[in-house]
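Note that one protein chain of the assembly has been removed; the remaining protein chains are unaltered in position.
Let's turn to subunit A:
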Amino acid sequence: MITIDALTKRYGGYTAVDHVTFTARSGRVTGFLGPNGAGKSTTMRAMVGLTDPTSGTATVLGRRFADLPNPGREVGVLLDASAQHAGRTGREILTLATRIVGVPRTRVDELLDMVSLTDEEAGRRVRNYSLGMRQRLGIATALVGAPEVLILDEPANGLDPAGIRWMRDLLRRFADDGGTVLLSSHLLHEIEVIADDLVVIGNGTIVAQGTKDELLATAGTLVRAEDPAALRAALSAAGLTIHASGSDAVRAEADLATVGRVAFGAGVAVTELRAADGAGLEEIFLELTAQTQREGVAA
């Protein structure tokens, strides 16, 4: 479990992270979503004590990260797969990690196997690694101490489709086993398929959070009727916000059941009723972040 409370980080006059509050629960994968420069990485660095927050707190498993006696045993962290000494071999980096965390050296081979790095690859220096290989190595490093929390910043960058699939399965198993996963991404599709909960950040502030299903529901419902005028009147009368969609359809900001009941109650014969077109997370995401960008300019 990760708890972030009113976390704020200012650099001079610039506020990178502004009163960010959210919780990542155990047994769930929490997706931390935002465009580049939204404050994801700063928030994650503050979580693990690499950045001193200006105000607010971040706790992992009920404690400040710095107060964990042996963080590697409880929290696996991957903030930047490229942040490794280029002159070390992959195997050496894992060996150092097992030493400092205090797990047997046999764990190195287990981990290499787990992230599908071959013996030959493990013997190469990291400067000769592709980004995908670095991500695998980084995930292995995070898993060294068999932690119960994973904090991963853009872990899918550079992975091929099979690699993304592999990571998704790994994180799913980890969460199903009672672990907490927080992963950030600016790639929506990745997060959409894996996350249970979502936290969307834009310009340093949280613009939306909730379960994935809730957030998807907010995209609304597309409804079409034989008599569009009657439908619009009925939906408006029910207090729903509606938008015209094409010539005869209406997009209502409500879930399917609500819209269906309203139409039924008004005696309007509905010809089509479904989740709104392009109701994927992307639309919400772009909408939400565009909004904060405008607010940022206005402020």
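Worth a mention:
Following the convention adopted for this analysis, a contact is a pair of C-beta atoms (placed from the backbone, for glycine too) under 8 Å apart; a residue touches a chain by one contact, two chains touch by 3 or more; residues count from 1.
Just so we're on the same page, contacts and distances are computed from a predicted model.
The chain that is not shown carries the UniProt protein name "ABC transporter permease", picked from "Polyketide synthase", "Sarcosine oxidase subunit alpha family protein", "ABC transporter permease" or "HEAT repeat domain-containing protein".
Residue A:Asp18 is the one among A:Asp18, A:Glu154 or A:Glu190 that touches the chain missing from this view. For the chain missing from the display, the contacting residue among A:Asp80, A:Glu110, A:Asp227 or A:Asp248 is A:Asp80, taking the whole complex into account.
When the whole complex is considered, the residue among A:Gly34, A:Gly56, A:Gly72 or A:Gly163 that touches the unshown chain is A:Gly72. Across the interface with the omitted chain, subunit A contributes residues 1, 15, 18, 22-23, 25-28, 45, 48-52, 65-66, 68-74, 77, 79-80, 82-88, 92-93, 96-97, 99-102, 125, 141, 145, 148, 175-178, 197, 203-211, 214, 218, 288, 291-292, 295-296, 298-299.
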